[in-house]
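A protein chain is absent from this complex, but the other protein chains hold their places.
After this line comes subunit A, so read on.
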Amino acid sequence: MVKTKKKAGLLQELKESIPAYILILPTIAILIIFLFIPFANAFRISLYKYKGYGELRNFVGLDNYVKVLQDEQFYRAFGNTFKLIACDLLFSITIGFILAYILFKGIRLKRFFNTALFIPYLISMVVIGCIWRIIYDPTIGPLNQILEMIGLGNLAQPWLSQVGTALPAIIVTWIWRTIPFNMLICYANIMTLPKDQLEAAEMDGASQLQRLRYIIIPHMIPTFVTLGILTVTNDLRAFDMVWVMTQGGPGGASDVLTSYVYSNAFQSQKFGPATAASIIMMVVMIGITILLQVVKKAGGKNNE
């Protein structure tokens, strides 16, 4: 008796849910076809030797994972990705905050600066990659010509085709592109600082640096954490700019995780190892995301 009642209740609930189900059905269908089935297939492919066409026949178990974990280039790409993330966290967020702070304090031509400083963010990574590839060009590139003009001609070099300079050159461009975003978000959050708090501190004779140190920066910590999370998740996926500027070269010197996966799959036709590498990458990403969320929660508690 009770059971049938429960059953009827569930049926009733499902019936009432029909309009909602109709509305979400297209999305769920698209996700099944273009996300969940491919995702499941990725795990299958990672267990096979596969050239990118035909049936999956050559089962190799976990060999692909072993291959990736033994590939020095994989660790290099990993290291490069983390160098990118570290530099981005350190420089991009710091510079973004300093710019936001200067705008917050007030400056002549503020409207001009607001617009001008934001420009790099409006250009796509691909176009920026193309533009900066020309800027770094050894002969017609403005960078080398400027160096020669100011008497530092001996520093002029083929930035993107040298093992030592390719990655740093990309990182500089990357930071150039990400600063405006960090600046905008910092600015938005600095503006939510209660004015009377700052005024009170000023009346108590707190110097500018003291105000920055004891009021503004503590107020900004949650913002920095959010920007940190966005930076990490964004940079782990870095591909467009790297691919356009160097394709991970020369000799894999500027490979990041995604370009490593891409070139293994679509250039070397090693789809098994490439997919295995991307799954390892996902595990790392999820691990980092969980870690960051824990840090964020802990940070939030300390702040209260």
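As a convention for this text, a residue touches a chain if its C-beta (ideal position, glycine included) is under 8 Å from a C-beta of that chain, and two chains touch if they have at least 3 such contacts; residues count from 1.
One rule holds for everything that comes next: contacts and distances are computed from a predicted model.
S.K.: Can you tell which of "ATP-binding cassette subfamily C protein CydC", "Carbohydrate ABC transporter permease", "FeMo cofactor biosynthesis protein NifB" or "ATP synthase gamma chain" UniProt lists for the chain that's not drawn?
M.R.: Options "ATP-binding cassette subfamily C protein CydC", "Carbohydrate ABC transporter permease", "FeMo cofactor biosynthesis protein NifB" or "ATP synthase gamma chain" considered; the missing chain's recorded name is "Carbohydrate ABC transporter permease".
S.K.: Just name the one of A:V60, A:L89 or A:I102 that touches the chain not displayed here.
M.R.: Spelled out, the listed residue whose C-beta touches the missing chain is A:I102.
S.K.: Have a look at A:W159, A:W174, A:F224 or A:Y262 and name the one touching the chain we're not showing.
M.R.: Here the residue in touch with the unshown chain is A:Y262.
S.K.: For review purposes, identify every residue of subunit A that touches the missing chain, sorted by number.
M.R.: Against the missing chain, subunit A presents residues 10, 13-14, 16-17, 19-21, 23-24, 26-28, 30-31, 33-35, 37-39, 41-42, 45, 52, 99, 102, 104-108, 110-127, 130-135, 140, 142, 145, 176, 180-181, 184-185, 187-188, 191-192, 226, 230, 236-237, 239-240, 243-244, 257-258, 261-262, 265-266, 271, 274-275, 278-279, 281-282, 285-286, 289.
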